[in-house]
Structure formats: structure tokens, C-alpha cells
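Just one protein chain is left out here, and the rest sit where they should.
Should a chain be cited, it is by its letter among A and B, assigned in written order, with residues numbered from 1 in that chain.
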Amino acid sequence: MSLPAPEPQKSAQPVPSRKWPEFLRHIPLVLYSLIIITPLSLVFFATFKDLSQLYTNPLGLPRSWDLANYTRLFQNENMVVYFKNSMIVTFTSVFFILFFGSMISYAIIRMPKWTGAILFSFITLGMMIPTQVNMIPTYVFFAKLDLLNKHLGLIIVTVATLLPICVFILTGFMKTLPKGLIEAAMIDGASHWKIYTRLVLPLSGPALATAAIFCFVIAWNDLLYPLLFIKSAELKTLPLALLQFQGEYLTDYPMIFSGVVVASIPMVIIYTFLQKYFIAGMTAGSMKG
Amino acid sequence: MSVKLRKDLVVLTILMLVAGLVLGGCGQKKPEAPKEPEKTVIRFAHWRGEDKAAFDAIIKKFEAENPTIKVEQSIEGSEKHDTKILAEFQAKNGPDVFAVMPGARFANVVKGGWFLDISGEKFLEVVKPHLRLPGQDGGKQYAVPYQLVLNDPVYNKAIFEKYKLEPPKDWKGFLALCETLKKNGVTPIIFDSEIGPGQFMNPMLMNNMPSDDALVKVQKGELKLTEDWFVTTLKQFKELNDKGYFQKDVLGTKKAGAAALFAQEKGAMLAQGSYMMASNKQANPNLKQGLLAPITVSADKMKYEGIHTATFMIAVNKDSKNVEAAKKFMAFLFKPEIAAEYANATGQMLTISGVQYKTEELMEQAKWLEKKTLFQPRYMITVSEVEKAIVNSIMDVIGGMAPEKAALKAQQEVDRVIKK
Partner (left out) sequence: MRKYWPLSFFILPGLLMYVIFFVFPAISALGLSLTDWNGITPERNFVGLANYKEMLTNDPIFAQTFGNNIKYMLFVVFFQTLFSLIFAMMLVKNSRMNVFYRALFFLPTIIASISVAFIWIFVYDPSIGSLNTFLTKLKLDFLIQSWLGDKNIAIYSIAVVQCWAHIGQVMVIFIAGLQSIPKSLYEVARIEGATPWQTFRHVTWPLLAPSATIVVAYTTLQSFKAFDLILAMTDGGPSYATEILSLFLYHQAFNNYKFGYASATAVIFMLIVASITLLQFRILRANKVSY
């Protein structure tokens, strides 16, 4: 099977910029950036304040750019361990979600129409079950299987609950792949596995990146299942570890926020990294046009 | 797809697998390595994140005295704590020692049969009998309150001194006090909609209720919220609101915002409770605080000077595999010298007799031990919908609904819930 030579291509420009000078485009973008940054800076500034500063001056600049909260965070807490735990659970889960999810999505678009639709509905229905009602039966079930207080149990439940979202996003995109291309490969005698790995996956770059971003963020910030499943301190994930700063009447917000800032760094890196894959899917379009 | 990008994809995949499997491998094994085989590990679950350091220090001492026992704290906010222990008890996997709130929460753990009966344990004797009551059911002691909270508004002493004000003795005096403050440009009462109504309703009701267990009777259908005593209370809330004695927009104010306002000394009273004194002090070290309760009747009709709650009840899990170790830890917490250490570190007053209080705020609270206080009426309700209906009627009145109408709405909700 010969793959079409991928041509480096410029991205599409749905908004013709002929009439609009470039800088005008930045006006709404900068405005919205301010709406994003201003509230977030409250969190960032708070990490340089102590509690009394936060309460007496919640919105203002910190008195000094003191890193005390960050050093306290890393000195007192096993932040490195929590970080590692979050990494293990998130990366492994997302890998399997994408792997299983993309295979199912491929199968759905390749199946006879109705079989595919039924499978799709059955899986996406999973997104519609509210977690709050599901959690006690899930907990009891995982307890019976002795999967509690283990990263394995956490990974399994994350994969099972996020699979529907992944299938939902991927199937939607894979449906738009040019049919002719896949059929041509089929006639050439390529197996499903070959079509999936050599043709469909490479063409689904942006879709995979999108699904990956969604799953990463959800898995990384998930609090419910770690809260239910993990007991030992050395197995805790980051969001779970940050909970202990949340008091009944006095929450140590500066510490929580420092933790939140630290916890968001890997997601920013992953997001930026996955951005690269956005342009990659362009070939899909070029086939068609 | 360019060759470079495909390479990146391969790198990413390998990275994920390495992170997952290699780190996963050592992540799974590691916890077993440092554990010494003979050590009994017990888990202490509670919701007071602010007390972590204090408990850590106490646990260290306990472990030094009992080298074979290791205590792990698991701390989640109270809402998450309740949800989590419920799931854990369902799977017979609960914490060995745990904290529970009085009222509806306690009643439900009793229903589940998850408490170990600790009636007659020697370490309980340091807690006065009437303070043990919230942890009893059917004549058995299942849990023992650790903290003693006064659910009365906290006031700023400096502001009171500045305008030569004293805690008033009756409703007229209370209104006059608020008026003076307001005239001088100080918000008399900071009242938030998150925990405020559930707290402030208690002192507002204590002298208006026909009997101490009036709310229990409401829940049984023997008394109605549409009766005079409750409507009067709502009218008094309305009076405070209409006269502008609360800060603007009570319903939009959350507990964090209220705490910030009080810390910034923008208001004279904070309608929450004694537990806020320590955190207020942390938020503003210059504060001088006292406690006062509004007396909603004339001085001669006053039955109670304020409200108390014995809370943060500690209990042992019946299905714990280490009942003895768990009891030992619990007994340790109730030793007066250990309790004193906890109290002074966290700023919380305790139910335990013979504790020496050292901080200014605690000494202020300790004065109230001599006063005539009523156990928090809200915690006598065991049906949470009834509690919510009452709290909502207060919010409805603040939001502009007529007191009679709000009372009727609350009673209808109570009727709907208790009919079964």
C-alpha cells in the first residue's frame, strides 16, 4: 500500500484578512485575554501572600514576591511523590484510553451503519450517567475485586469512565475521513490493522490531540476517584494531597493555590506539545480537496 | 504526516509507557518496603484540615509511647468526608477512628450500625455528662464530642470600645447597639449566606422557642413553623435586614467574603461562631474579639445567654481490625494534657474538663462555660430536609419574602418530607 506523500501545507484561513488589518484582530483577543488573566492573577498573587494578607487585601498585589509558600509546599509535603503518582495514573490512563478508544472508533466507522450506530450509542450513553449516583456501587465493586488503594484500580476506573468521551470525539472526526482513501486501501488488500495504524491514525492527528487534551485535563484534575480509592499517603495524587489544606473554617488558600500553580505546569507543557499535532491532520483535508 | 512528527508520536508513546509502567512498578512496590511487618496501622479520618499540624504532633507523641502502632490521618473537607466514609462503610472498609457531626449525620451512622459501643470507657470521664449527650443513642455511647463550640456572633472589641458599647441584655438593647454602629458608619452585623443562617438561627431562636426541643417537635409534626414563635423569629430577621444592620447583599456574601470583611474591621459582629476566632486572628493579628448573642426577648424573659455545640465527635469503627489500637488512640486524645496541646495549637475550646487554655481567644471562650447556654437547636434535627427548609426560610425573608409566607413555604416542605 502506498501512502500519499504528505505535503507540507499552510493552514486554512477561514477569515479572509484582506479587509481587516492584522492589529484589529488582536482587539477582541487581547480583551478576552484580560478577562482570563485578571481573575487568574488573583490566584497567582495569592501564592505570594500569607493568609492575613489574602484576607485583608484579597485583590491587590502581594507585599513582596516571597516564595515562602512554594518552599513550604515542597519542604513539608511529599510533593514529588504526589507529582509522580499523578503522572503515573494520568499518563497510563490516557495512553490506554487513546489506544482502546481509537480502535473502537475505527471499528465504528468501518462497521455496517446500524451496528456502528448502536455501539456508538451504547458507549456514549456512558457519558450521560451522573457520577454521583454511580460512586457507591463502583466503590463496593472495586473493593470486592481488591482494587482499592492501588494505582491499578485508579487507572482502570479512569480508563473505563473516560473511554466514552474519547470514542465520542474520535468517532466524530473519523467519520469525516475520506471514504475513498480507506476503500482504496481495502481493495489493495490491506488488513484492518494496517489501515488503522498506517492510514487512519496518522490522518487523525488533530482529533487524537483533541481527545488527548480532554482526557489529560480530566484525569489530571480528577478528585472523586482518588478520594474514594486512595488511602495511603504515599499513593495520593496531587489534587487529593491539596485537599488537606482545605479546612472546615480556615482554608489555607495560599498553599492550595501554590499547589494548583505547580500542578498546572505539566498540563501547560502537554497542551503546548500536543498543539504540534494540529497542523498534522491537514493531509486529511488535502485528500478531499 | 511528516517524519518528524511521527517520530515525536513514537517518543510520546514511549514516554507514556515508561512513565506508566516503570514508575508504576516502583510506585506499587515502594509502599511495602518501608513498612515494618509488626506495626499496626490505624487510620484516623476527619475533616479539619486546619488541625493537621496539631494532630501530626500529637500522633508523633502517641507513636513514641506505642511503638507498635502507626496512625495515618486522612483529611477531607466535611462534605467529602461524609461521602467518603459512607462509601467505605458500605464496603466494610471504613477508617478505624473517625470524626462525625452531631445531628442528622450521627443518626445515620447509628442506623448503619458502624459505631463501636464505647459506653463505660474510662477515658470518657473527663467529658461532663451533658456534653456526652450528642453522641448517645438508645442509652449507648457511640461517639464523644471533642470540641465545644459557641455558635454565637463574634464581635470586634476595639470597635465596641470606641463607641462605648456593651453586649446588650435584651432585644431593644440589641437594636440600639446596631443603630449606634450603623450611624457611625460601621456595618453592625456581617452575615453570610453560606454558613450564616444555620449559625445565627440558633441564638435568634433560643429564647423564642416554646420548648428547648421545639425543632424536634417540628420534625415530628407536633409543632408548626407557621406558629407565632417561628414567625416572630423570622420577623426579627426581617427587622435587622430592613433597618440595614447587615452588610449589603447578604445572599451574595459567602463565608470567605464575610471572614475577609471582619478581618478588615469593616463590621462589628460576625454572625458565625467561636470557631472563627482563631482563624480571624490569623487573618488579622490585631483583632480583639469577644462573643455575644442577641437576646430576642425582654431581659426578664431570657432563658439562655447563648448557644453551645459539642461537636467534632470522635468514634471508633465497629468493624475495625484494630479495635484495641483505635481505642488506645482515642483515649490518648482525651488525656487532658494532650487535649490542652491540641486546644492551644488550634484555638478550639474542648469538651474536656481540666484543660488549661492559653490563648486570648480561648480564654474569652472559656468565660462562657459558666453561662447558661442551650445546645444548638439545629443539631437536634435529624431530617436534613427539615433543616434545609428552616435555613431557606431565613434566606427567603432576607431575599424579601414576607415572614408569614416564608414560614408557610417551609412548613409545606416539612409536611411533604415527614408525611412518610
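In the analysis below, contacts are C-beta pairs under 8 Å (C-beta built on N, C-alpha and C of every residue); 3 or more make two chains touch, one makes a residue touch a chain.
What you see is a predicted model; the values in this text were computed from it and never measured.
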### Message
I'd like the shown chains that the missing chain touches, ordered by label.
### Response
A, B
## Note on the structure
Considering the complete complex, of B:Q199, B:Q219, B:Q247 or B:N322, the missing chain is touched by B:Q247
### Message
One chain isn't shown here. Among A:V157, A:L201, A:I230 or A:L250, which residue touches it?
### Response
A:V157
### Query
Pick from A:L51, A:M87, A:L199 or A:I256: which residue touches the chain that isn't shown?
A:I256
#### Entry: Of A:G101, A:P226 or A:G247, the residue in touch with the unshown chain
A:G101
## Note on the structure
On chain A, the omitted chain is touched by residues 9-16, 19, 25, 28-29, 32-33, 35-40, 42-43, 58-59, 100-101, 103-104, 106-107, 110-112, 115, 119, 123-134, 136-138, 140-141, 156-157, 159-161, 163-165, 167-169, 172-173, 175-176, 191-193, 196, 206-207, 209-210, 213-214, 217, 220-221, 223, 239, 242, 246, 253, 256-257, 260, 263-264, 267-268, 271-272, 275, 278-279, 281-282, 284-286, 288-289
### Summary
The missing chain sits against chain B at residues 79, 82-83, 86, 90, 104, 108-109, 111-113, 193-194, 247-254, 256-257, 260-261, 264, 266, 383-385, 388, 392, 395-396, 399, 416
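What we mean here is this: only the chains that are shown with their structure count from here on.
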#### Entry: Distance between chain centroids, defined by C-alpha means - chain A, chain B (Å)
36
### Summary
Interface with chain B, chain A side, in the complex: residues 6, 8, 51-52, 54-56, 58, 84-85, 87-88, 91-92, 94-95, 135-136, 139-140, 143-144, 148, 150-152, 202-203, 205, 227-228, 231-235, 243-252, 273, 276-277, 280, 283
### Query
Any idea which chain B residues touch chain A in the complex?
1-2, 5-6, 8-9, 12-13, 15-17, 19-21, 23-24, 27-28, 30-31, 43, 47-52, 72, 74-78, 80, 83-84, 86-88, 90-93, 255-256, 259-260, 263-264, 275-276, 278-279, 282-285
